[in-house]
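Just one protein chain is left out here, and the rest sit where they should.
By letter and in written order, the chains are A and B; residue numbering begins at 1 in each of them.
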Amino acid sequence: NHRCCRSSSMCDRPKNTNVRLSLPAVCIVWQTAMIILFGVFIRYNEESDTHWVEYKKENNIPSDIENDFYFRYPSFQDVHVMIFVGFGFLMTFLKRYSFGAVGFNFLIAAFGLQWALLMQGWFHSLDYTDGKIKIGVENLINADFCVAGCLIAYGAVLGKVSPVQLMVLTLFGITLFAVEEYIILDLIHARDAGGSMVIHTFGGYYGLSISWMLYRPNLDQSSRLQGSVYHSDLFAMIGTLFLWMFWPSFNSAITDHGDGQHRAAINTYLALASTVLTTVAVSSLFQKHGKLDMVHIQNSTLAGGVAVGTAAEFMLMPYGSLIVGFCCGILSTLGYIYLTPFMEKYMKIQDTCGIHNLHAMPGVIGGIVGAITAAAASESVYGAEGLINTFDFEGEFKNMVPTKQGGHQAAGLCVAICFGIGGGILVGFILRLPIWGDPADDNCFDDEPYWELPEDEESIPPVLQYNNHAINKDVAESNFTMEQN
Amino acid sequence: NHRCCRSSSMCDRPKNTNVRLSLPAVCIVWQTAMIILFGVFIRYNEESDTHWVEYKKENNIPSDIENDFYFRYPSFQDVHVMIFVGFGFLMTFLKRYSFGAVGFNFLIAAFGLQWALLMQGWFHSLDYTDGKIKIGVENLINADFCVAGCLIAYGAVLGKVSPVQLMVLTLFGITLFAVEEYIILDLIHARDAGGSMVIHTFGGYYGLSISWMLYRPNLDQSSRLQGSVYHSDLFAMIGTLFLWMFWPSFNSAITDHGDGQHRAAINTYLALASTVLTTVAVSSLFQKHGKLDMVHIQNSTLAGGVAVGTAAEFMLMPYGSLIVGFCCGILSTLGYIYLTPFMEKYMKIQDTCGIHNLHAMPGVIGGIVGAITAAAASESVYGAEGLINTFDFEGEFKNMVPTKQGGHQAAGLCVAICFGIGGGILVGFILRLPIWGDPADDNCFDDEPYWELPEDEESIPPVLQYNNHAINKDVAESNFTMEQN
Partner (left out) sequence: NHRCCRSSSMCDRPKNTNVRLSLPAVCIVWQTAMIILFGVFIRYNEESDTHWVEYKKENNIPSDIENDFYFRYPSFQDVHVMIFVGFGFLMTFLKRYSFGAVGFNFLIAAFGLQWALLMQGWFHSLDYTDGKIKIGVENLINADFCVAGCLIAYGAVLGKVSPVQLMVLTLFGITLFAVEEYIILDLIHARDAGGSMVIHTFGGYYGLSISWMLYRPNLDQSSRLQGSVYHSDLFAMIGTLFLWMFWPSFNSAITDHGDGQHRAAINTYLALASTVLTTVAVSSLFQKHGKLDMVHIQNSTLAGGVAVGTAAEFMLMPYGSLIVGFCCGILSTLGYIYLTPFMEKYMKIQDTCGIHNLHAMPGVIGGIVGAITAAAASESVYGAEGLINTFDFEGEFKNMVPTKQGGHQAAGLCVAICFGIGGGILVGFILRLPIWGDPADDNCFDDEPYWELPEDEESIPPVLQYNNHAINKDVAESNFTMEQN
């Protein structure tokens, strides 16, 4: 019975979506923990500390412009927009879950980036002289990257979980991410500038496994809310475009200064352009009357950016980037048309945003492309120094060769998949506990359980409007006016 | 009778909202004045003038990259987005005042930044050799900052004033701002990188005082328009997120090159993240059924950025930033729940956007935090040179010490409050003159008086709807609920 869902107060449904105690408790306690841990562990690094003046002199740095801030801050801000506006609005396509999409995205990203600064800091930025984590703009970018993994996972369970479950998903997601990233980048020494493996493959399979664990056989009871409306699709396009436009910054944000950032931006720019055309082609070809489907335009156009992530800093060559984008646009769109329904029907995986087609699959492709490109690298193309810089064949890895590097890349991809699936199943178990305030099957994809909703002009049944002049005096009168005009 | 308001032609209401003469007159005359004053006073500075080539040689500047443009332009563009999209869309939450919100914000910001370049130029950038104001990118940023003060004030009177009144509010607001800023930064030598005092405290109290002077006892006659609709809340989230994401650029835009900008960005990034969690916590805790209120998510999540403004460039420490954000999220949200209704009922202050909770109060907190942090500064933390650079203990202030600086910061805060309240009362008096074309009490929060509105599909005669149950099932049901509530 749908009626009760509208007023959860007088509702005798098994599920109780009241998070009045759990949500505030989680937010306050975890934020307090962050403050304490930051107090113990986190300090400014030499480039953001007031001692920079002396540091400059000691290291003969000629100018303030050499501060890493000026190399990376513009890219950081672009990535920041992708995380909050890009991911947030991309998920607003549902007709009645836009508040949850943009609002919960906002909440878990704001928590996640703090936890990420700590987790990644312990693995990558710990100063052993004083046991402190020293942070600068690059750490902020990496924290945003880390958060992206969890936001991807959110896409799979969009509309079917409570904000408390999302906080738990994020807490564990960030933790798993930091470990997986450390293994892939530091131990295995794989390169992954744009995070095809570390971010998208992990995040994708993490979300899909959770969704599999939280399978809802009666989800069709909410089918009336599973579609979009004209303007919600437009809001989603805001997310799509900001992700698409700033993806070159995403893939180049933490690559090497100079040619590294330059090349990564160009490769991503080209891959994304190519994806748009093949997405449009397939979307039109597989629809009756050749009409375009907004779902494909909103999502598959981004697949090229995901798939070029790992190889973006390599000498992929402009045409190589176009080819990657070409294939991903086709595969991702076909995924939306055939794979997503198949997975829901036969594999019990309900993937609200189709993250398998936008992140998981293109991420895997990206990992493979990265492995091949790395294995095929040669001094004749990269130059002696270029090869060393690009693949960081230094220190303990100075005897590394491209072919070997290719193997390491492949190994990294496997680790990302395992962490995604394993971690997702683990966290899925936890999220199945009946204590999280998740919505009933007939109450999914609805902002009503967790948000105070405005009384919309549209959603007011007309007849009563006449009995009740108080409520919508204006609608009534606008009508009079129209007759007069 | 509301009907007439819809077609103001046939309307015999006392208030005449026709601004057909006054608005064009103000725009043309004032813009012409700007052109004349710019012609007399404003020129390019040495970094934006073609003589830069020679200037570089004379000053042994090794590269064009040392031009201040490359240190500040990315931050400038972020601030620019905050002013026009951030403030503009944040105010679109009202169901029928979105045109006025984004349109009038656009108008007064475009005028204000020109007037600000002159006012601030006379105080800060006047070249006494030729009596000209020399401008560069930093002046553009400061002009945008100056405008922000007036846009904050607009939030308090949103929907209750005419565009002509807004132009007057801006003219005086910019003027007062420039004087207040000069006293606080130059005479008192307080530091205020992010403008907690200069921008937010001043702007907040300026707007609140004006709103107090323009108190409307019968405003409830427009109550039907005082709410939001589902999509207007989403438009407002666009404003919220662009303000939230770019706030690190706002607080770091004019700080010192190098570590100053770097540190200010990090502190703001962290304070804002922390604010989101406590805002969500309090919003949920104080609502029936623990549901979140979009008003809080749209506004209180930004309070941390305001409150960290003054201290952003100091050694606040990452955990310090988190604490500031933590407190502001709680206080700001409680302000929306308790203070705003209280102020309207007992203090005759009608604060449409709740700027007291988003700007005035967090601004004061920011001023206090700045005073404490400055007073607590020490060479052991900042380093000898760092202390001098950060607090600018040079020239006539080279004997300044941190404790004394703390006092100066506090003095600066008082000046900001006095200018805000005093200026607001003064300007409020002027705006009460019956010549400005402001709307009647039953015609507030409505775009109709000042905008040609499209005939919306929504405004379809309601009577006709009911026969078809099939299609608008959910509409029908949402209605049953309403009966029950």
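Going forward, contacts are C-beta pairs under 8 Å (C-beta built on N, C-alpha and C of every residue); 3 or more make two chains touch, one makes a residue touch a chain.
These figures come from a predicted structure and were not determined experimentally.
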Residue touching the undisplayed chain, where the options are B:I65, B:L187 or B:A376: B:I65
Hidden-chain contact residue, picked from the options A:V161, A:I297 or A:A440: A:I297
Contact with the hidden chain (one of A:F202, A:F246, A:W436 or A:W451): A:F246
Touch criterion as defined above, residue of B:D186, B:E394 or B:E455 at the omitted chain: B:E455
Residues of chain A in contact with the chain not shown: 62, 65-66, 70-71, 74-75, 78, 95, 227-234, 237-238, 241-242, 244-246, 248-249, 257-259, 261-263, 265-266, 269-270, 272-274, 276-278, 280-282, 284-285, 287-294, 297, 301, 315, 317-319, 322-323, 326, 381-383, 385-387, 389-390, 458-459, 482
Footprint left on chain B by the chain that the document does not show: 8-9, 18-21, 23-25, 27-28, 30-32, 34-36, 38-39, 42-44, 47-54, 56, 62-65, 67-70, 73-74, 77, 80-81, 84-85, 88-89, 92, 96, 98-99, 102-103, 106-107, 110-111, 113-114, 117, 135-137, 140, 163, 231, 235, 238, 449-458, 460-461, 463-468, 470-472, 474-475
